Each structure stands twice: as C-alpha cells, then as structure tokens.
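What you see is part of a larger complex, with each chain still in position.
Order of writing sets the labels: A and B. Residues in every chain begin at 1.
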C-alpha cells in the first residue's frame, strides 16, 4: 500500500497527526514553530513546513472534529496550540471532576488583573489609584497564581516594580495574545448603553444597591417582561 | 487583633457609586453635600469598629469635604471660564475611570468562566490554585449592606460605656466559637438574632467575627433584605 517502504511509518504520519498528537500530549500550548521543527526533524526533511501549513492543518482538524461530532477542538491559546474539550460536554466533565461551578476570581483580584492587563507594564501605584484602595494583597495573590509577573522597575523616582500579565493568564482566559483582550470601553459608552441599567449595573455598582431588595425584584420582573 | 481587611470587600469608590446610584442622581452632577454626609456616616461607623483598610475611605472623605468646601466658596468673577471649573471634576474622572475597569474586569471574568469550561488534558485541567480564591460566593452582599445592618442593630442596642473599653471583654475568637456552636445545631441564623439584647461592644465584636469567618470561607453571608439584616449559614469548607 505504501510505496516508500524505508521510512514507512514516519511517511504515513501527516502534519495533522503530529499537530493532533503534540497538542494532546503537551502540558502547555505548543507553538507552531515547535510543531514545524519536530515534524521536519523526525521526517528528516530539510524543508520546514510553513506556518500556514500548520494553520491549515488546525482548520482541517477542527472541521473534521466538528463533522464527526467529536468533543475536542484545537484552540489558539497563549500564542500556541492546545487541545481542549468543547463547551457542550462541560457539564459531564464538571460532574466527573465534581467541580461545582466554573471558575471566577474575586472582585479585588479581577479588578487588579484587569487594570494591569490593559495598562501593562503597570505599577502598584497605578492600580491603587484606579481602585481607590491598597492593592498589595491582590497583586501578591495574582503573582502566586502565576497570572502576573514582574518584568523590572520603572525608570522614575522610587523605581517602582513593573508588573505584566503572564502566558498563564492568556491561557486561563482563552486569549492567544494581548491583542485579543476585549476593548476597554469608554465610561460614556457604558453609561449610555441601553442595556447598562439592567445587565451591568449590578456588576459595576456594588450589589448593595438593592438594599431593600427592590432592584432585585425589579430585575426579575424585567426579565419576565422581556421573555 | 482581627484580620478582617476591607480590601477584600468593596472600596471607597464602590461606596460612592452605590450612594450615587441609590439617589438616582447623574454622575456628572453629583449633589456633593448629600453624598458627603451619607459617605461620612458609613466611614464613621467603619472607623468606630476599627476595620483595617479604613484609611482608603478616609482619603476620599477628605476629598469629598474639600470639594464641598470649594463649591461653597463664591465663584471667581471670570464668567467665561466658570463652566470649565468644577471642583467635582477630579472625583468624577476617577469614578468614570473606575467604571471602565470594573466593566473590563467583569468581561474578563466571564471569559475566564467560559474558558474554564473547556477542559485540557491531565493535571493541567484542574489548576486548583485558581479555583481557591473563590471568596465572593460566600458573601452574597456588600460590606455596605452589612454596615447598614450593623448600624440599625446598634441603634436598638442598650446604651453602655464607650466601645473601646468594653470591647476588651469580648474576643473575636470567643465570638467565632459561639457562632460555630450555634451553627452546629441551626442551619442558618440572622445577625439580628445572634446579638439580640446584647451590648454594643458585643454586637461589634460579633460583627467582626462574622466578617472574619466569611473571609475564611467558614460561613456564608446571605442578604435577607426585607429584615434589614443578614443571615449567616455554614460555609462549604469540609476541613472546618
């Protein structure tokens, strides 16, 4: 069946299979370059596959997964490729791992992370200023979670430490790179948003605005009205 | 000394947004005198029970008072530039900037939530450390609502000597232990019932014990708003 007998087993292996196997087996996202160089090395080929060839293989693989009703997809995360399950099977995995709900970070951590993500490299003073509170604890916690890292000190008086987000941050948030961050909206845009009151207010304003349970009741009747 | 830190809850800008929103006033035209008075009432209560991190609140109290003072001053005679000069501008700018990042934080949190439903292989699928700082679930209300409840309960409490001297009598540890005993038999208990008929210092120390236990995931604080008080129940930590 196979003409090229001497390298039979390797020759049968397509770039797509290598892509599939590496993104399956690796513990972190695999870069396109890594895939190309491993492929060229093992097939003893002088020519590296092009990045486009890998991207095409990703597309083909995902199309085949979808067509065949598979529960897996290749994702572009943190500048690399990674195999992960589809959202449709999440309830089954959550039941299996007994994970009661999807992950979220606490508000202080998330605010701190968002400020640094958009302003990076950024300092503690910048974060404190935006949040109006001391963010020392939140920054230390995010460093220990490997969502932030220190890249140096700013060349200004006091030489404050500069923080950036990590590859881990990109991967945990399903981003390929920082360009993938959602747009930071203008406050005017937020305040002028027609859906602002119903959907975002509770998130932006403290929940405490429903002191008397009133706005909570309002919200639920609104929901009824719109459904 | 207790370890309840306000920075784990809402901050002063949140309190301002809350007050502005509650009055349904325009953020670009804040009635500074009213908002300042309401803000100070919260901060005085926080200060009187010695919560850590109240300094951040006091900074904004000072800012509000200085804005209020400047607005009372007669305006300079230059009519043309009068509109450009609003002592509230700095505060408004900070609130608007804060809203932008709160919005971004919420968007990113949704993104994290969606992404966390996609599982990767093996160990990497359960980065337990990222799951652990899940504190918000156990406090389904804000520090400000809790302060409100505390204030109302304190108003009904019998008069006594100054809190600072009295509070030496009760320790957070003892109060935590008392709450644990009660929650051993009761599924949930309201703050009001916990401190019924007690002195002000007893109430304050119980309040602080609740904050600390909620922070440590030992109990869950639920908002039962119609009573203007809140309810606590056992948290989900098995090792407690």
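Here, contacts are C-beta pairs under 8 Å (C-beta built on N, C-alpha and C of every residue); 3 or more make two chains touch, one makes a residue touch a chain.
Note that this is a predicted model, so its numbers are computed, not measured.
*Asks:* How many times does each labelled chain turn up in the complete complex?
*Replies:* Per the file, total copies of each protein chain kind: A x2, B x1.
Heads up, the rule we're going with is that only the chains that are shown with their structure count from here on.
*Asks:* Cα centroid separation between chain A and chain B, in whole Å?
*Replies:* Computed value for the inter-centroid distance: 30 Å.
*Asks:* Show me the residue ranges of chain A that touch chain B in the complex, using the header's touch definition.
*Replies:* 24-25, 27-28, 73, 75, 82-87, 90, 93-94, 97, 99, 102-111, 113-115, 117-118, 129-135, 137-138, 141, 144-145, 147, 172-175, 181-182, 184-188, 190-191, 200-201, 203-213, 216
*Asks:* Write out the stretch or stretches of chain B touching chain A in their complex.
*Replies:* Answer in residue numbers: 5-8, 10-15, 17-18, 21-22, 27, 53, 56, 59-60, 94, 96-109, 111-127, 129-131, 133-136, 140-142, 144-145, 148, 223, 225-226.
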